[in-house]
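Each remark here refers to the structure printed beneath this line.
The other protein chains are all here in position, but one chain of the complex has been omitted.
To keep things simple, chains are lettered A and B as they appear, and every chain counts its residues starting from 1.
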Amino acid sequence: MTALQIIFLITAVITLGAAAMVVITRNLVHAALWLIMTFFGISVLYVLLNAGFLAVAQVVIYIGAISILMIFAIMLTRRVQQDFGPQTNAAWPWALVIAAALFGGLIWIFSGWGNFFTQAPVMGERADPLRQLGMALVSPEQYVIPFEVASVMLTAALIGAIMVAWERK
Amino acid sequence: MNVQDLYAISPLIVLVTWATLLILVDVYIIRDRNGGTPILAALGLLVAMGFAIAQTGQQYTAFNGMAVVDGFAIFLQVLFLGSGLVGIALAYNYLQRMGIERSEYYILLLYSISGMMLMAIAADLIVVFLALELLSIPLYVLAGFGRPKVEPEEAALKYFLLGAFAGGFVVYGIALAFGATATTSLAGIVQAVNAGSANLTLLSIGAALILIGLGFKVAAVPFHMWTPDVYQGAPSAVTAFMSVGAKAGGFAALLRVFVSALPELAADLSPVLWVLAALTMILGNVVAIAQGNIKRLLAYSSIAHAGYILMALVVFGNTQVSSDAVAAALFYLVAYAVTSFGAWAVVIALEKAEQKGLALDDYAGLGRKYPGLAAAMAVFMLSFTGVPPTLGFVGKLYLFRTVLEGGFIWLAVIGVLTSLVSAYYYLRIVVIMYMRDGDPQVHAEPWLRLTAGVTAVATVVLSLYAGPLFAWASQAVLKLF
Partner (left out) sequence: MIPLSYFLVFAAALFSIGLYGVLARRNAIAILMGVELMLNAVNINLVAFWRYITPTQIAGQAFAVMVFAVAAAEVAVGLALVISIYRRRNTVVADDIDLLKF
């Protein structure tokens, strides 16, 4: 077992544990904090995958924006979050069965795949994924359509969110 | 990039630009809330439709295989733009009457339609996913448009949570398909499968996850649970648009992805689709019988119709009939859109504030007091059932024919039997309208009357020219890229 594998395993265990806490814990503020921990663990995995830009974006977008937005929402609706009723619905055992079945099924499918245990090819000295990504996102030959559509989608979401949340007197 | 690339997405560019400028025009120039925003929005749809129609007969890919212009894409783009026009006509007076008139409605509608149009031209799974989200996110907001009432917002939240959940499945499926074939382009997937470099098991599981996610979008059983509540809670004008636009958008994705990229997986996936289609037809029609609220009834009816369209998808792997099947599905989508919009126009005409006027009993006496409206409603109900001479009948005829050609006799039998079951609850509405006395109150504003009238006439008249129309639809699809 190499050092990288040990780092991966430690990160993975912490991240999955935090993710499990997100869905288990009763207190929503705690859930949001566990969520931040999960996101952080995932950004470490991006580093292990040589995707530095995504690691940074993960911290900035998921931790900096999405988690904080959730914490705001939890704070703004605080009276509800102190509700001490059950936090899970009656069907939670079924949810557990479905989730476990999906996990088992996926692993079973993966294990029959030739590439499952493949090792990462060596990145060339001159490989520059960040530059490649930047070029790809605005190149008409590659991803300019999804890129522009994402911006339209964000505009629409922004208008929609303002419309919903803005209390017109 | 060359000019042709831009030309390929010109309807989309026009619509998105129009919507974005409309925000500014609305804020700085129109100001007055009852002003011309809906008219301008409709004008934008017409201009975009002009650009879409101008591409008729062409076939090419743009942006290095990200988007594709073909008969299928043009046909669906025109359908989406047309449903946007009807969506505006249905909403115009309804929003004023319910006191929820906001010009953002029309802007969000335009954004949602641009998502659907993108879905029609998508030739890459990344674009499919983004189009799905672009069409859905404005719809979540529109579904909650009935403020200050609570029901619409709860409907919107439920629709949002299920939509986001379904989106997660779609994108996981796409990720697995990407892993299996090392590409996200639909053409690339076909190449990888033909070259034998793809892992078919992984691709199948990816396709199954995509199917689950899109199954939520088109309300196929067992992923339909949200439909009745959301359709009932959302403002009727939005429900009408949702029941046509979102469903057609979901089917556009299903048809495009399954027929053009995954025919090799038919052995695994056809049985799954068979079961889904059968379940959807049976459950939708049987549960609809028990409904006493017209919006819930139409919700289950729309579930059932998703089942009929899914029948066309069952034969997707059989290259001999798959193009016929896609044509039949498109034809049925048009028939369903026309009929459904008409029925919703009548529902909106009878709806009163506070969710009143939606019980089936409120339709008693409609035949005597408003013969025109009642006749239109009767036509729509007959078309939903599939009685000639209506579009619904011809649509079902073509669907059953392709299913039989594909060799799925039992599925066609189930389709016919469930249609018979559906006659019970559709005709019950007709009976209530004509046989029972009552004092229905109707707000038949000009746009509503126009919509109901035009769709009723179209339902009957177009069915008389079904042959040429179907030939035209097949023409559109034979050129499926």
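Worth a mention:
In the analysis below, contacts are C-beta pairs under 8 Å (C-beta built on N, C-alpha and C of every residue); 3 or more make two chains touch, one makes a residue touch a chain.
Computed from a predicted model, the values in this text were never measured in an experiment.
Which of B:6, B:164, B:353 or B:417 touches the hidden chain is settled by the complete complex: it is B:164.
The missing chain, though absent from the display, is touched by one residue of B:176, B:262 or B:452; that residue is B:176. Although one chain is hidden here, its contacts on chain B can still be listed: residues 126, 129-130, 133, 137, 140-141, 144, 147-148, 150, 153-154, 156-158, 160-162, 164-165, 167-168, 171-172, 174-176, 178-179, 182-184, 225-226, 228-229. Within chain A, the residues in touch with the undisplayed chain are 2, 4-5, 8-9, 12, 15-16, 19-20, 22-23, 28, 31-32, 35, 38-39, 42, 45-46, 48-51, 53-54, 57-58, 61-62, 65-66, 69-70, 72-74, 76-77, 79-81, 83, 85-92, 94-96, 98-100, 102-103, 106-107, 110, 115-121, 123, 127, 129, 132-133, 136-137, 142-143, 146-147, 150, 153-154, 156-158, 160-162, 164-165, 167.
In the analysis below, only the chains that are shown with their structure count from here on.
One simple way to say how far apart two chains are is to compare their mean CA positions; for chain A and chain B this gives 31 Å. Here chain A touches chain B in the complex through residues 105-106, 109-110, 112-115, 140-146, 149-150, 152-153, 155-157, 159-161, 163-164, going by the rule given at the top. Residue ranges of chain B in contact with chain A, taken from their complex: 1, 5, 9, 16, 20, 23, 63-64, 66-67, 102, 104, 107-108, 111-112, 114-115, 118, 124, 126-127, 130-131, 133-134, 137-138, 140-141, 144, 153, 156, 179-180, 199, 201-202, 205.
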